[in-house]
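Below is the structure I would like to discuss, written out as structure tokens.
In this view, the complex is presented without one of its protein chains, the others remaining in place.
Which chain is which? They are A, B, C and D, in the order written, and residues in each are numbered from 1.
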Amino acid sequence: MWPAGTRAGHRMAEPEVIYDVRDLVCRFRQPRTSLRHRSPSLTAVDRVDLQVTAGQRFGLVGESGSGKSTLLRCLAALQQPTSGSVRFRGQELVGRRDRQLRFLRGDVQVVFQDPMASLDPRMRVRELIAEPLVAQRAPGSHERVDELLDAVGLPRGSASRYPHQFSGGQRQRIAIARALAVRPSVLLADEPVSALDVSVRAQILNLLQDLVERFDLTLVFVSHDLAVVRHVCDTVAVMRTGQLVERGSAEAIASEPQHPYTQALVAAVPTLRRALDGATPSTLLRDVPSDTASESLVRRDPPEPS
Amino acid sequence: DAGDTVDPDDTADPADDVDEEPDDDPADDTDDVDEDEADDNGADVAGLSIGFAAEPASLDFSTDDGAAIPEALLVNVYEPLVKIDQDGEIVPVLAESYEVSDDNTVYDFFLEEGVTFSNGDPFDAEAVAFSIERVQEDWTIGLASQMDIVEDVEVVDDLHARVTLAEPSNNWLFSMTTRIGAMFSPDGVDGLDEEAIGTGPYLVDDFARGDRIDLVSNEDYWGEAPEFDDVSLRYFADPNALNNAMLADDIDLIGTVQAPEGLSQFEDDDRFEIIEGTSEGQVVLSFNHDREVFEDQRVRQAIRQAIDRESVIETSWGGYGELIGSMVPPTDPWYEDLTDVHPYDPQAAEALLEEAGAADLELDFRVPNLPYAVNAAQTVQSQLAAVGIDAEIDLLEFPAVWLDEVFTEGDYDMSVINHVEPRDIAQYGNPDFYWAYDNPEVQDLLAEADRGDEETFEENYREVARIISEDAASDWLFLAPNLMVANERVGGVPENNVGEMFDLTVLERT
Amino acid sequence: MLVQLTKRTLVLLVSLGLASAMVFWFLSVLPGDPAQVALGTGATPEAVAEMQERFGTDRPLTVQYLDWIGGLFVGDFGVSYVTGATIGPLIIDRLMVSLWLVGAGMLVALVIAVPLGTLSAVHHRRPLGTVLAGVSQVGIAIPNFLAGILLIGLVAVSWRLLPAGGWVPPAQDPIEFLRRLLLPALALGIIEGAVLARYVRSTVLNVLREDFLRTARAKGLTPARALVRHGLRNAAVPVVTILGLQLAVLLVGAVVVERVFVIPGLGSLLLDGVANRDLLLVQGVVMVLVLAVLVLNYLVDVLYTALDPRLRAAA
Amino acid sequence: MSGPQPLSGPSGQVPVPGEDAPPGITRSRRSLPASLLVGATLVASIVVVALLSFVWTPHDPLLVQGAQRLQGPSGEFWFGTDRFGRDVFSRLMYGARTTLLVGVVAVGIAGLIGTPLGVLMGSSPRVLGEVVMRFNDLLLAFPALLLAVMFGAVYGSSTLTAMVAIGIATIPVFARVARSGTLQVLSSDYVLAARSAGRTKLAIAVRHVLPNISGLVIVQASVSFAIAVLAEAALSFLGFGTQPPTPSWGRMLQEAQELVAVRPAQAVAPGLAIALAVLGFNLLGDGLRDRLDPRLDDRRGTE
Partner (left out) sequence: MSADALAAAHPQDPSVSVLEVRDLTVATGGHTLLEDVTFSLGPGERVGLIGESGSGKSLTALAVMGLLPEGLTAGGTVQLRGVETDLLRIGERERSGLRGRRLGMVFQEPMTALNPLMRVGHQVAEVLRIHGTVDDREDATRRAQQLLADVELPDPVRIARRYPHQLSGGQRQRVMLAMALANGPDVLICDEPTTALDVTVQAQMLQLIAAGVADRTSGLLFISHDLPVVATVCERLLVLYGGRIVEAGPTHQLLTRPRHPYTEGLLAASDLEAVDDQGRLPTIPGAVPPDGRFPSGCVFRNRCPRGDEACTVWPGWTGREDHGVACWYPSGAPHG
């Protein structure tokens, strides 16, 4: 966990509300199955309300398919929600077209899960890192790129190479450098360490921590791993089937989960401590409230055969 | 007088025929369609299989001017009153005999007795009158205009028909040997394109479009039964396929060798006999006299002199074929050797062009996409290039596009086509013909010939042949040979291609 | 499933409508007046006008089109301007011939392609696989008419084992029919087999890399049996698609082979039609070919869905 | 995705023992696939021969010399002479020009129209994309040969109509390839990243989509080239393609067909030329596929 001191600074003044999300709904249509009925839809985000304030490290946990990424994409205005409102520093994002979002692009940047997939394999690192600058008509100088490489701990010589020439952790560093290029105030991270090995995961988490502090970033961090979220974030929201079921300080969520689902989530995670205490798979399962353990709760059951 | 000149309309036919013109000989082959084709063993079977290049589009030659229809049906299924024999003589068929009045205008036909059509109707003078009048009224092909000259057909009695012409014509009786002279039953003309009802020795058994016509012998034929009972006429759009079918013993006779280059395959094989006769087909390099460049005789002559016709024969017809100096085949009585007029002499040609101020001539050389024409054109082009003439080859689909654009519209400078119509030299007297040769002297001579007696006819034709040759009205590249290949089982194959028909009755078993 | 089927059927119908309009419009700009061509060169303007009226070519294009398309619905392709023959039965006859030829060719192709492709996939990166892959590469590179010419030269002309060409309908003489079908079917099928073998090879290669095939082996199936029981059906799904597309291409591509072997199929009918400027005939043939392609694609789509339960359910 | 690493990713960092290795010391380049080598060699020789034919051929490929017709191969006429006494070898050289011209123009038309069309289909709003795609499928119903015969019928047969017809008939192939590539690229995270960086649609199409589908398009071009060569040969064989006297391999084969029993070399030579050209372009396409996108191959196995 990160030292409390750094966080305290932001709590002093009345913190600015960065994101104000109200009643956000995001539905996806699925292929029709019948001539008479409308095509079914899947509600990936279901009437979500949330606020993110300046300087917050906001964590979003939930199992696969619970709508975390969709919510994050709505925050980044990469996806049009079905209804509801997303205000960024008071400005409505819903309904704006891409070119009316320049203000957002300069201020909010995203880091994705798979560092290989989020870097265009045909571009050199220099172009990749400079892309947000070019798009913001603030052409990046070589110095800026080098500066960013330094910041994420990559040698400057990396600039002229291609992403496939790096290891997973290094690629994620590039993705982070790129996100920081336009000096954003908000960083949205969608499972940035899930694809990494444990040893590298620690490196990246440390790096993120450094940067958040150094550049005074507001962080929205998505993960399915409660332990990681707890480590990174001060505020945590738990998502399930598109809804926010619980929200609170990281500490509280981990130690005294209120919602049965959160309890199940906490209980089912194997940890070294518990393993050393002689935990076996059945003890894990025993701690999971029985109704939440059933898979049917995670809405991923495919449709019945037609 | 010689015969009438061929009407401009008729000439459409010759051109049409061109594509199939090499079909010189009738050849027979046995082919029993309902049994195994037994091609490999033709001798045992009654059938005969003959391969041709061009296929009839229908069975009705009164509305379709393709030459393949009369080739298959005339004489064999539909009989005329008179036909042309191998020596070019007119001999009676359905007319047992005929008499011509002194002024060449009244023809009395005395008909064979006991002849019936395949639908059972008797053949009589009524049928003659019906058939002739029907040509005048209902036929849509150009050739039908040759019947315009007929003023009246009188049914004297059942077996005696009298035809009266509006004016004397040397050509009329000759044209009665072609399809327009075919006799139809008044009750048998309703489905001509599908069903042929004639008096001939054969009946159409099956017409498989794109493939074959199967003939069977007519049980009730009035004359001598033909030697082969079943004859299958098979059509090969690809000339090589025709050769291959012969080589593979699939057919007994090639009625028309279209790929003469491949003949050497037959030469060394004693299963086969190559039959080489003459045809009426002059392969003409035609000049469009409506075009300014060809107004100058020197230019035309230069072109004639620039061309080595021997080499054209070699390259376009495998060396088979004969040199001719004008539009007359050696079989015509008025033939004269004119091959030395404007002999091959490229230097002289160049000089002439220079003199005419026509160096760097550019010509639009529009050629039908027929194998021989394409081959001849390439040779001609190369030779003209040697004297500085740039003849740009433009291939046109035959028949449709070539007929439309060159023949009808006259939109060309130079073309190549085989004119297979007999006596088509008369077209030099027709200024509306596609080559637009307008020479009053020639026109007068020809008109006089048709009206006059036989001697005048021949005299004038000989004269015309010389004039057009010296005037270089066209270049006559060569006389197409009549090439056939027969296997050892077929005999009696007529050497020369005369008339429009492929006479199956003369074929024999060997 | 039903939704998908309805949608595809609608698309097919609209495509057919558009295709017919395209064909009609395109061919109506063909040079050469059909009436003029039909009458030959000696026709008077009056005769031409009369003929135009008879053909209906004096009417506005839209009317002609609607008339034509209306006829198509009841199988009436009109009457040839050139020969006066009814086109419908003619096309049906020729289509049957082409279908026999293409069907037999496809059969030959499959008989070659499935073992060849499968073997070369199974022996991927080993000498046999490389050789087989090379063989199919060479096969693809040979034009089918060259194969035809060589087959004729060898089998028909030199050895005189089979006829060099021609056609006998199966009803007339089944033996002779087969004798004449064999060489063209080989010419078509060997080359097509090489093409297909490549597809088979790559789909089998893909299937071989699938996890479920490894699962099958983990269950105790030998590699060969695993491939047969689990792999081939999966490989069949993409191959069926290709097969449908190739069948359509072959129907048109067979024209060259039909020419070489003098087979009265749809392709030769088309070429004859073009040479004679038989507009309605050409239109009819093109339409039938286009129809065949569209319908084949449609069937492949449907079959594809039927073969794969994933798509069945998604539908 | 925490699955195994790509089994043979193009290259990777090689750590030097004892020190933190600088990133991106590239591994030795993958060895060239054999198919690429053979294909490129064949294609290159055809190009060289075609270019050479502009400046030199052993004989005039158009000069008819009746006296020298149908000669067998000899020192003077390497592949003999044809029925016109023209040198077959010189005509083959000249024919390479025709072949390449047809290929370049046909593939050019197809690629230049089909690729943007495919990108449009993949990236535009649903209705427009769908309509364009249906139209594209419709065009697919007109195979090159059919289209060329129709074009030949309407505009007259020539190399030009053949090229254009083959090109148009090939458009849907490129469009489909480009479309599926575009869909794939657009669904990738790096496009999402580019959007969040503020890139416009056009910029994404130009900067991300096109470069990433270029491999697919190049491979398709090579394969289509081979198909175009075959189509032109078939058309010329039928008389719908290149018109005489211009040498074209298909036409030469057709002319030699008559002589196949007498002068087999004459049919073999153009036949071989066609086969080698097609083989060359196909192998080149295969090799490029291996070379340009090695990940493609392996991903399939692991995903």
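Everything below uses one rule, namely that contacts are C-beta pairs under 8 Å (C-beta built on N, C-alpha and C of every residue); 3 or more make two chains touch, one makes a residue touch a chain.
Not measured: the values here are computed from a predicted model.
When you scan A:P81, A:G106, A:G168 or A:P184 for touch with the missing chain, the hit is A:G168. On the side of subunit A, the interface with the absent chain consists of residues 1-3, 63-64, 167-170, 197-203, 205-206, 209, 224, 226-228, 230-231, 264-265, 268-272, 274-276, 279-282, 284-285, 288, 292-293, 295, 298, 300-305, using the contact rule stated above.
In the full complex, subunit C touches the omitted chain through residues 124-125, 210-212, 214-223, 229-230, 233-234, 237, 307-310, 313.
Here, only the chains that are shown with their structure count from here on.
Looking at B-C and A-D side by side, the one with more C-beta contacts is B-C.
Put simply, the C-alpha centre of subunit B and that of subunit C have 39 angstrom between them.
Our note on geometry: subunit A versus subunit B, Cα centroid distance of 89 Å, whole angstroms.
Between the CA-based centres of subunit A and subunit D the separation comes to 45 Å, rounded to the whole angstrom. Within subunit C, residues 31, 157, 259, 271, 274, 277 each touch two or more of the remaining chains.
Residue numbers of subunit B whose C-beta contacts span two or more other chains: 247, 265, 397, 401.
Every residue of subunit D that touches subunit A in the complex is listed here, in rising order: 1-2, 9-13, 22-24, 26, 188-190, 192-201, 203, 207-208, 211-212. The residues of subunit B lying in touch with subunit D in their complex are 239-240, 243, 247, 259, 261-262, 264-265, 308, 310-312, 314-315, 318, 369, 374-375, 377-379, 381-383, 385, 393-397, 401. By the touch rule above, subunit D contacts subunit C in their complex via residues 134-135, 137-138, 140-143, 145-146, 149-150, 152-154, 226, 230, 233-234, 237-238, 250, 253, 257, 260-261, 264, 267, 271, 274-279, 282-283, 300-301.
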